[in-house]
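I have a structure here, written as structure tokens, and I will follow up with some questions on it.
Every protein chain of the complex appears in place save one, which is left out.
Letters A and B mark the chains in the order given here, with residues in each chain numbered from 1 onward.
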Amino acid sequence: MSGELENPGSPPSPGPSAPPAHVALVEALLFASGKPASVERLVEASELTAAEVEAALEVLERALEADARGVRLDRVAGGARLVSRNEFDVPVRKLLGLEGKNKLSMASLETLSIIAYRQPVTAPEIAELRGVNSASSLRTLLDKKLITTAGRKEVVGTPFLYKTTKEFLVHFGLDDVKDLPKPEDLDALYGVETNTSQTELFPGEPEEKEKEEDPSDG
Amino acid sequence: MSGELENPGSPPSPGPSAPPAHVALVEALLFASGKPASVERLVEASELTAAEVEAALEVLERALEADARGVRLDRVAGGARLVSRNEFDVPVRKLLGLEGKNKLSMASLETLSIIAYRQPVTAPEIAELRGVNSASSLRTLLDKKLITTAGRKEVVGTPFLYKTTKEFLVHFGLDDVKDLPKPEDLDALYGVETNTSQTELFPGEPEEKEKEEDPSDG
Partner (left out) sequence: MAEFRIPVPAGADLMQPYPVKVPQFEGPLDLLLHLIRKNEVDLRNIPVADICRQYHEYLVLMQELDLEVAAEFLYVEALLVHVKSQMVLPRAVLPDGTPQEDPRDELVRRLIEYRKYKGVAETLHEMEALRLGLWSRPPARLEASEAEAEETDLSEVSLFDLLTFFKGALDRYRSAHPPSLEIAHQKYSIKEKMEDMLARVRSGGGPVPLSDVFRGLAGRAEAIAVFLAVLELLRLRVVRARQEAEFSDILLESTGEDVTLEGYEESYR
């Protein structure tokens, strides 16, 4: 064990050793991955050997345990991932709950857009257009006060009519729903541009890539 | 400094201190969040005081810098997040199967600069300042979520107003838009060179003209 005592300040390490650069690299990979990464994938990405990755994983695991850290290494079938420690579950859930408050799913955004453009509109009409039941999206949007009810429609079942709220207008900086963009506005922005000198030198990659989960690992 | 020499093995810590449990908790929260979390959010989730959270963040920041670690603390957009280190860009991308992030074109950056300083601002105003139609840059910036709409301006044609987003701050590593150089500094940096050598052909010209910022009066 340990042939590395060149740093007299550090406590003697009883476990396996690995160069700090390897450990840092493996930590970065596990951090960014978000989901379990197999040793093979770590080897491929890091260009270390399997033995080097294994050693780095072990050193990292011990380091995370020794220093009373917020995360730990979780060994799962054929690989490893970083997870927050169980003892912090309550505050972690609280934080994610708080952050989730401002978030909307794609389904909710689509429902919101239909209500914005077609208001007042009923749940069956929305479901017809979207092709799926939209009850949970409606509930979310009502909770967030982006939509409200606007009486009932005089058809079979007298379903509720929905419309957008004042908060919706305030959020989007509009005075009236009539000010919502029209297809022409989108064409003006996304249409062919006359100015060729303006072509992007570095054609854009959607920024979402940054947050994207590994698509190759479905 | 430091009254903490109880652990003779550790190097003297000149910085602030915080109980390891607080540091671990804050690390767990940042790890789970992914996005920049403000001190207020962390306080709410952790039930620590703001001062305790601040201290824990500082200790964590130093700890991550001191050891050769794979991640570091990124103070950005009024909060903090964990990110993998720059040097691990290539292996991280290899693991996630992602291409490198593209740089923004100068056209997009010019457009973004104008929006950052003059927000909310309309497309015609941007075109006037840049001397060229900027629709394709606006599109790129909208797609990358670096800008968003801020309603419409009540002038002829009711053009859309644009403003920068939190993602803009994250992208450029700014804590707040106020952290951009101030317009006065800009004048000094990029403005008119002092006209000492200039022969005063038109002595009646007021000197202040040089510093003038409003182009719309032209």
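Following the convention adopted for this analysis, a contact is a pair of C-beta atoms (placed from the backbone, for glycine too) under 8 Å apart; a residue touches a chain by one contact, two chains touch by 3 or more.
Worth saying up front: this structure is predicted, and the values here are computed from it rather than measured.
A.B. asks: Given the contact definition stated above, which residue among A:Ala21, A:Val76, A:Val155 or A:Leu186 touches the chain not shown here?
C.D. replies: Residue touching the chain left out of view: A:Leu186.
A.B. asks: Could you list which residues of chain A touch the chain missing from the display?
C.D. replies: 31-32, 34, 84, 92-93, 96-97, 99-100, 102-107, 109-110, 112-114, 116-117, 128-131, 144, 171-172, 174, 180-183, 185-186, 189, 194-198, 201, 210-213
A.B. asks: Over the whole complex, note the residues of chain B touching the chain we left out.
C.D. replies: Residue positions of chain B that touch the missing chain: 31-35, 74, 81-89, 92-93, 96, 100-101, 103-104, 106-107, 109-110, 112-114, 116-117, 129-133, 142, 145, 147-149, 160, 165-167, 171-174, 180-181, 183, 186-187, 189-193, 195, 197-199, 201-202, 204-205, 209-210, 212-213, 215, 218.
The rule is short, and it goes like this: only the chains that are shown with their structure count from here on.
A.B. asks: Using mean C-alpha positions as chain centres, tell me how far chain A is from chain B in Å, no decimals.
C.D. replies: Computed from C-alpha means, the inter-chain centre distance equals 20 Å.
A.B. asks: Mind listing the chain B positions that touch chain A in their complex?
C.D. replies: Residues 9-11, 20-21, 23-35, 37, 41-42, 44-47, 67-71, 82, 84-85, 88, 91-92, 94-99, 101-108, 120, 132-140, 142-146, 149-152, 158, 160-161, 167, 171.
A.B. asks: Report the residues of chain A in contact with chain B in the complex, numbered from low to high.
C.D. replies: 9-11, 20-21, 23-33, 37, 41-42, 44-47, 67-71, 82, 84-85, 88, 91-92, 94-96, 98-99, 172-175, 179, 181, 185, 188-191, 193-195, 197-212, 214-217
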